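Complex shown without one protein chain; remaining protein chains in place.
As written, the chain order gives the labels A and B, with residue 1 at the start of each chain.
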Amino acid sequence: MSYPIKRLLVFPLVMLGVSIFVFVAIRLVPGDAITAMLGTESGLLTPKQREALTAYFGLDQNWFVQFWRWFAGVLQGDLGISTTYGKPVMTVILEHFPLTLELAVLSMLIALAIGIPAGIYAATHKDRPSDLIVRVVAMVGQSTPSFVVGLLLVYLLSVGFGVLPEMGTFVPITEDPIANLAQMILPAITLGTAFAAAVIRMSRSAMLDILQEDYVRTARSKGIPRRRVIWRHALPNALIPVVTLSGVEFGYLLGGAVLVEQIFALPGLGRTVLDAILQRDYALVQGAVLFIAFNFMVVNLLVDLAYAALDPRIRFETK
Amino acid sequence: MTALFKDVLRHPSGRIGLTLLIVFLLAGFLGKAGITPYDPLMQDRIARLQGPSSAHWFGTDLFGRDVLSRLMVGIGQSFVISFFSVGIASLLGSVLGLTAAWFSGLWDGAVMRFMDVLLAFPAILLALLIITIFGPGTWTSVLAIAIVYTPIFTRVTRGPALSLRRRDFVDAARTFGTSRSYIMTRHLALNLVAPLTVQITLALAWALVTEAGLSFLGLGTQPPNASLGLMLSDARNLMELAPWLLWVPAIALMLAVLSFNLLGDALRDILDPKTRRRLA
Partner (left out) sequence: MSKMISKSLTTIGLAVALGTTALSGAAMAENLKVAWSQDATGLDPHKQTAFSSIRFLELMYEPLVRLDKDAKIVPALASSWEFNDEATVLTMKLDDGAKFHDGSAVTSADVKASFERILDEEVGSAARANFTAITSIDTPDEKTVVFNLDGPNVPFLTALASVNAAVVQASAIDAGTIGTEVVGSGPFKYESWTPNSNATLVANGDWHGGEVAIDGLDISVLPDETAILAALRSKQVDFALINDPFVATLIPQASGLKLAKAPVLSYHVLQLNPSRGPLTEQKVRQAISCAVDRQDVLDTALLGEGAVSGPLTMAAYATPVDELFCYTQDLDKAKALMAEAGYADGFDMSIMAATGEPPTAASEAQVLQSQLSEIGINLTIEMKELNVYVDHWLKANFDMAVALNGGKPDPYTMYNRYWTKDGNLQHVANYIDDDLDNLMAQGREETDPAKRKEIFQSFEKHLAEVSPWVWLYTGYSYAGSQDYVDGFEPTPTGSLFGLADVSLNK
């Protein structure tokens, strides 16, 4: 059986695991939708009122019944109703996901646009001052947590320069691409910084490895110009690990960047799940986590496949 | 061990990383041992929100507490959480990875699928759920971060262990007449200990960041204690009145992560048989 098929077979199993895990975890958290809605005022409820509300939120059944009801729905593509939004969970997710997707794509574009040229430049100028500078910058970039970058950016821009992109009323890209990009650029830079640093380091070391390879040396000795060797012969192979890295990183970003979304007030998937946890919106937490896990696994599968397709040396082991 | 230490010192990133790490460990140790310029918990209502000065190098916070002293305690706290969580994660992960490889079959499947489940779960949300369930605190943070990073160690150990079990290489080496135990030890050292060491170093950096993120959301270290993330979180709404409250922990966190990353780089270069050959 080939590797991708094997991955596909465990797919449903892992999704079931994630479902059970999130279902139980969110119910173990003290407090429920009633306390989330009423706060301390829920202490004023009579037992009968409490009963009515418990039934309203679907919490009156035991966990097995609740799980089965929910899971049976999931199998039919119905993730349930969000108690805070009063809408189907799928609708809520699909309203918030485009932003997360866009943010992930923008961060990746920034990372690749900066990372690959810088990495190649550093590799071809190995051990010169310019290489050192690129490496130091990359190292520092990789070592600064995104939310710290975000905080410092907000601080520097708003206090230092008195400018800040429009926050709050979020404009979807379909409505006004320019306004949208103005809003997304800072968070994208924030998330792109560490990402770019990783790409720089990966493309540099991959390029250095390739430049050591026999076929590259042969090409050079045949008198093919250095630039041509680098761009035509070495680069495509050096990009393979970069593709893998970017893919994996992209998979993580699709899960939403909770802290960065929080700092920049972006209504992305990460904040949606966080708010759902805080408001004990069980169906939304379950649905969104399942959705994120699904995307994560799909992206990782694609990365594996791409890796195999790009690198002829890699063959998945068959058992 | 001493050879490794010398190699690290010879490596430029290793040198800087190790120096930084030692500075942090020292600061953290002094902080945890209570040897700080001021009592990190002592409130001084006269000295509230003072900027850096000769008396308070990094200024004072909202309660008039000395930021340098709190930074030292915070570094200690962040490192303790980082070390313990990665310690547990690497131990647990290694045991799971090794047993999965060794017993294979159903156990292997069960372990690896469970790790897949954990991996597919968004890390910060997983940690957040665990902490909300058990209530925040140092050991809950350790537990939460350990669980988040266990799958990585399981994967890192399972691969090499699997090939060790199949002994393809053992047979290959035997034909060259080397002893069996030598082969096992050498193989383990090269293919298991090396990647594990590098992974641990990097995980220490991630754990620092995760702890900071959790504390930033108010779910990590509890006041009046300090951790780098909690200091950042406290500084957020004060950053205009007292910018040093933001800069000090931000730079400290960055440098702490940097020290592990540099060290990890150096270890990777030194321990990787490929680069090793090239260096020789």
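Here, a residue touches a chain if its C-beta (ideal position, glycine included) is under 8 Å from a C-beta of that chain, and two chains touch if they have at least 3 such contacts.
Bear in mind that the values here come from a model prediction, so they are computed numbers and not experimental data.
Per the touch definition above, the residue from A:Thr124, A:Ser146 or A:Thr272 contacting the chain not shown is A:Thr272. Residue A:Met90 is the one among A:Met90, A:Val137 or A:Leu235 that touches the chain missing from this view. Checked against the full complex, the candidates B:Lys32, B:Arg48, B:Arg113 or B:Arg186 give a single residue touching the omitted chain, namely B:Arg48. By the touch criterion stated above, the residues of chain B touching the omitted chain are 41, 43, 45, 48, 62-63, 132, 135-136, 218-219, 222-224, 234, 236-241. Mapped onto chain A, the footprint of the missing chain covers residues 8-9, 11-13, 15-16, 29-32, 34-46, 48-50, 52-53, 56, 74-77, 84-86, 90, 94-95, 97-99, 101, 154, 158, 162-164, 166-175, 262-265, 267, 271-272, 275, 278-280, 291, 294-295, 298.
In this text, only the chains that are shown with their structure count from here on.
Of all the residues in chain A, the ones that touch chain B in their complex are 10, 13-14, 17-18, 21-22, 25-26, 28-30, 139-140, 142-145, 147-148, 151-152, 155, 159, 212, 252, 255-256, 258-259, 270, 273-274, 277, 289, 292-293, 296-297.
Of all residues in chain B, only 13, 113-114, 116-117, 119-125, 128-130, 132-133, 205, 209, 212-213, 216-217, 232, 236, 239-240, 243, 246, 250, 253-255, 257-258, 261-262, 265, 278 touch chain A in the complex they form.
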